[in-house]
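The complex is shown incomplete by one protein chain, all other protein chains being positioned as in the whole.
Letters are used for the chains, namely A, B, C, D and E, taken in the order the chains are written, and counting of residues starts over at 1 for each.
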């Protein structure tokens, strides 16, 4: 079985099941400002992940006793549409969704200057329309862009990417099949300018050496994602200027 | 199968499965003031439907933030007792009961002068003890009488009755079997003096011509029900006088 | 089957399935002050029952509108750990747990001087780690001690014990097997100094004579439990003095 | 979580004063003797779609019980017995204080105590309601709806359940080739005894049976005792926050037996009637 | 329990005044004629993991529908028919006023009315979706997510469902030795007709089709009528608290037929395109 697994997930030429090399990201596309009613929003296609994020706020907290006198409350909901997965997902929130909502919120919070909005709340709604491996990373990437689109004061963007292990190889950006059949999956979120890790999880076995390699590879991925996030924001806010430059 | 259905639901003499002709209502009996603690109440037997309605209010709203400064809030609960149906009904409210509660409330609201009771609430509790076809119409009829019994200021009574289609025939007051096996069911609620439709739903196919016929037949039914509603109220409030007149 | 039952539950020498005579209590051990964060607490081993009780309060009520101007609110939760029963118990509260929480609260309330703490609440949390027959009585015994440990003003302790019937015999302190296979089970709680019954339930058949015998036997049991409760409190609060006395 | 109740203290105190003052003269506010039940009306067979049904009026308290008989799996550990499942809902019609929603602790206690009386008396011989041992048995649902509430819901509900069961007609199922088939015939249920609950409240030192809402609002404690046809006691429940002395309990057990027999006679007439 | 809604009365009154003033001049606030739909864009096949999917933009209202086909037990009483199960969630992304949580009465009505149009038209021939009669049938889930809300969710959702079903590819199951096996092949779903819902609101005495959020905030009543390909009416739902006259209903039934045919033509192109 082991050889079969190696064969399927990574061939002798270092080519993965979806044709990528071990250091390749899947294709990523981010569109800013896709939800008309929201204060900020983004749509990300990350491999086969399709995720929409809408941000509402800063706005008044309900119920009021939840407000904080010295800073803004951040709330986050990660939710999967019933049609987003291979077999239909029950629409009620699962324990997995509750945990991901929490780590996602905690990965975004360090990037926000919440003290600028005392007594208010910011809501981040992450809807997974189609799920592939790495939906929490993809969701964080879109959410950070959507928060920027909403004009929230930020210290940095948050960029997220997983790395993992297939047999003895550390690979970048684990897809669905690799997540299920591979040997380890480590989602990481990172603030590239502040050089700080805001999300770190691991499922699966890694030696100490592999752990370090995996962490560094994930961060390389985060940095690559960061460029795409910036481009998406530039395109919305300075789209015309960019085109002019390109023409020039 | 089609001929069998016709045979069962409507025979060659135009007689329906329960012995009625196509323009006949089932037997209807309304008793006013049956729930001692309620501000208004009514019990209706409509065919095999047995429905009790209690009205509480106008009264204070809890929680207070639900109160409206310029008018009264109307709330309505349509609920089926576990023993009301052929197979036992789970007592938790179904999606069907939620929808019927909503359309029932919306069908009653136009008849009430809610601006007379700002910051208050009126609760209408509709309990189906036994369900036959047309329980929502029967419930509306009892509810309107119960609201009158509670002394709420009203523009008109609301009278409800369904019409439907069996093969090529438009029939009045669809029963349980006809609802399930027939070709269309259209419940209608109507304010007879204001000549306004306050409930209109349709399940099943009707040509435009049949639609008009069905609507008109249902309204004829509503008008007949209206007389029974008035009688029931007269009997409670002027019972003695009526008997005197009859004797005279 | 009847003879088999008699044989199992009570042999010809009056010896019960667990080796006790008909008037014997199971072994009982109470430890006071076992939960560090609580205002009062106790751990009881009563036969195979292992129950921990923590008391928090008197403290502020949330939500505030639940506060009473003239006395303290008493709340009680009886809950079984999933591993406490023979087959795993679903952690969601069952209807049985809701009823026991209620009768337990009502059995403790007469012993407390709740008017001494207006606008406050006292919470009694009863966690059954292992359940044997008689867990509600065991829980009451621990709860009353925990309330004393919390320094709540009390009129008396509440002591609880069941009695029951096996064939023609009234037996003290029904265990799990006897509860399931025996003919009657009567849990009783009693304030020994005030001579008042605060819990009385019965499942199973008793003639009037048996009923009186059963009630009296249960109360004898309560009185015996009372001594153990007192000792446990003495040991915590006057432990050194007691040891000194013993040495002396 | 169980929690003690609130109410307006001034009104509560005034009401209680008035009540105690009347009781000190040996009178209940509605003029009844301490051991007198209110007017009891029982109507059966009111729900055609149910296998059995009853409407009970006890004073102004009004309860409907409906029996539905289906087939289902037996309970664990009771593989060769029919399953009896009881529920009670205090409808929001019943009083201005009822909120619609899942049953609260009072409604849960109510249905569990009523259930206990039926179950412990073995009124329904569940051994006769197995079909394929360990796999399929009769499932008997008894659901109660409290329409109007004026005290002593427990006894009114209990009588409704007993009357509905007693007068119900169970479908006859047959086993044909390992499958359970409804024959379309009906049979009387296997009844062995008639359990009757009697409830009293203690106000001060007075013990009053069949309390009204007004009396329950002033009660210190409540007690319910259910006897079966041979006079033995099958279920007891002390309720509310006050205590009873042993004497009060023993005396009440005698009242419960005598009053139980009175009401049992009345209910027995339903079947002969 | 169903309850009528609140809003700030001053703002509500001002908005309605402005709206009525415009309508008195025969104009809607966005300049449309009374019987004109907003721009309708439909994109299909957007969710690879679904058997069918569609995104509908109706003005600024945006809805995604996904079709999942699995096997399961038939519904009781419908043993030889496939099972169709529909749900709709108004996502909290859709507007500042949506709270995450289980569907409220509006969302339940929405999905039930959309469901009714599909079901009563027999768009999907469920008789062709049985596998082992009485035991295993096709279970067709159609789930809708409202992404952005700007009025007339009902029609937008309905069109998304119709487009997703119409363009979906169902897995082909086979029965091998009493077991249901997914062959890995796909087939077009058994479509018989195309139901189209048309919704209008009444403000004062004006009847406007395809209302925006702004118009819905001022509406007195709402009506939805669904017609199928042959022009017959298969589902109607009057909504909100105001009434309609008989005339208004009859006139609207004509509009629903004509407008329905327009939109049906547009949706038919999806399959040929």
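Methods note: a contact is a pair of C-beta atoms (placed from the backbone, for glycine too) under 8 Å apart; a residue touches a chain by one contact, two chains touch by 3 or more.
The model shown is predicted, which means the values in this text are computed figures rather than measured ones.
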Omitted chain - touching chains that are shown: A, C
Hidden partner chain, touching residue among C:81, C:94, C:153 or C:169: C:81
Listed residues A:53, A:170, A:186 or A:224, member touching the removed chain: A:186
For chain C, residues in touch with the removed chain: 35-38, 41, 48, 50, 52-54, 56, 59, 77, 79, 81-88, 91-92, 123, 125, 127, 129-131
Residues belonging to chain A that touch the chain removed from view: 66, 68-70, 73-77, 87, 95-96, 98-99, 101-106, 109-110, 186, 191, 194-208, 210-212, 215-216, 219
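In this text, only the chains that are shown with their structure count from here on.
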Number of steps on the shortest touching-chain route linking chain B and chain C: 2
Given chain C and chain E, the chains that contact each of them: none
Farthest chain (mean CA position) relative to chain D: A
Most widely separated chain from chain C, with each centre as the mean of CA atoms: E
Chain pair equivalent in interface to C-D, over half of contacts matched, among A-E, B-D or B-E: B-E
Distance from chain E to chain B - Cα centre to Cα centre, in angstrom: 27
Whole-Å gap separating chain A and chain B, where each centre is the average of the chain's CA atoms: 53
Whole-Å gap separating chain D and chain E, where each centre is the average of the chain's CA atoms: 48
Per-residue multi-chain contacts in chain C, two or more chains: none
Overlap residues in chain E, where contacts from two or more other chains coincide: 1
